[in-house]
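What you see is part of a larger complex, with each chain still in position.
Chain naming follows the written order as A, B and C, and within any one chain the residues start at number 1.
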Amino acid sequence: MKIHVLTTGGTIDKVYFDAKSEFEVGPPMIAELLKEAHVTAEVTIEPVLAKDSLDMIEADRQLIRERVAASEVDRILITHGTDTMAETARTLAGIAGKTIVLTGSMQPARFRNTDAVFNVGFALGVVQVLPPGVYLAINGRVFDAARVRKNRERQRFEEAD
Amino acid sequence: MKIHVLTTGGTIDKVYFDAKSEFEVGPPMIAELLKEAHVTAEVTIEPVLAKDSLDMIEADRQLIRERVAASEVDRILITHGTDTMAETARTLAGIAGKTIVLTGSMQPARFRNTDAVFNVGFALGVVQVLPPGVYLAINGRVFDAARVRKNRERQRFEEAD
Amino acid sequence: MKIHVLTTGGTIDKVYFDAKSEFEVGPPMIAELLKEAHVTAEVTIEPVLAKDSLDMIEADRQLIRERVAASEVDRILITHGTDTMAETARTLAGIAGKTIVLTGSMQPARFRNTDAVFNVGFALGVVQVLPPGVYLAINGRVFDAARVRKNRERQRFEEAD
């Protein structure tokens, strides 16, 4: 089974550039995570953006949508910042025949303690099994993109009312 | 959605007991992994065995089967040593109405570089979505329990002929 | 032998506050590092500042100097941002009878790959053995505070001309 990964930035890829004493979105970590987990599934990776999701504008979401629609693969995993992940997910509604799963992390993958590795594993699993549609996969749960929100105070995703 | 986890030992839980200068199966790591990943899914954990899977005997596999059958939850995740994971999986055939997923790791969860965190995330994802049956979830792939084997030379799981 | 640690912030203590999607100086990491290393030396820890060292002003350096001078312990370890570590070190010149060692890191202690743990170990070692004076301990080397500078391009400390 083929899975196509689109990377867009977010906390999961944040890195510390000491030369500037700043913390920024760095190169995508997902290839390294898949290698460390000895993944033998057929995965292709396409970097699309490298943005903090708070900085994403409508054109960014349209670009992501175009790349998803253009992919010849029907299992799509998107790594994304958590702050506007739900918003991007809703922009992806209505693409027929594709299972689209978004994930990300609250703590950078480069940290010693992080939710990134687990989340990528979780998302790579459910994208292979779920029927076509758009989903968020985080906090060990699968959320329908149409009914999910980030609760910033509690630092987790919840079903929206 | 409820998920019930049975732990049986294996490399994933190996720990280094310095007082004896030995490397042994230690306390299950899964609760710690779920906490680090901020998992909010409803997960219960039941320690069943703490064995290297090369040391498992038929009675061990029957015990695991009994515990699976006795569970009131129909989504079951089993952490297990990789060497005889496929054998245990085949012992679990024929339990009606339950989705049973086995996972483990090639490197201990306590290592800095390990496949354990990814694998547990992957398995916790697919167990929530797959239809009833028995599966191995490892190497970023879902295997049918009836047709899988560990290739020790290549250190990975493959579909059996 | 007693060692007194003053923490002032810097990259070593940087943390990712997801609720704000920012990377800031967090609580000092040194107590955790000493515990993980099973340190049985007699160490006391005093938080003085929690600043990126680029933001330190002259009053901050005077505060550090006052705390060093006021300590009853004559082996002093200071954790500090690397950007102005050499400058603070020079401010500490002339305090009689005390061995003062400054260290820090290029990558946060909370990262999976970091120089923080090694540097704190290194500094805690040399502070116990060096004669009175002010030193930087980083990059596996001991530098005289009067003749050291950070080479930002090469991301390392060097002897100044």
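We adopt the following convention: a residue touches a chain if its C-beta (ideal position, glycine included) is under 8 Å from a C-beta of that chain, and two chains touch if they have at least 3 such contacts.
Note that the structure is a prediction, hence the values are computed from the model and not measured.
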Practice task
Of the identical chains, 3 are shown; go ahead and state how many the full complex includes.
Solution key: 4
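By our rule, only the chains that are shown with their structure count from here on.
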Problem - Arrangement of touching chains [line / ring / star / complete / other] - result: line
Handout entry: Chain closest to the middle, measuring from C-alpha centroids that were averaged per chain
Key = A
Problem - Fitting chain A to chain B on CA atoms, where both chains share a sequence, rotation angle to nearest 5 degrees - result: 180
Fill in the blank from the handout: Per the C-alpha centroid definition, the whole-Å distance linking chain A and chain B comes out as 26
Exercise for the section: Round to the nearest whole Å and give the separation of the Cα centres of chain B and chain C. Expected result: 44
Problem - Contacts with two or more other chains, residues of chain C listed in rising order - result: 112
Handout entry: Touching residues on chain B, where the partner in the complex is chain A
Key = 1, 33-34, 36-41, 43, 106, 112-115, 117-126, 128-130, 137, 139-142, 155-156
Exercise for the section: Would you tell me which residues of chain A are touching chain C in their complex? Expected result: 11, 14, 16, 18-19, 21-23, 52, 54, 81-83, 106-108, 110-114, 152-153, 155
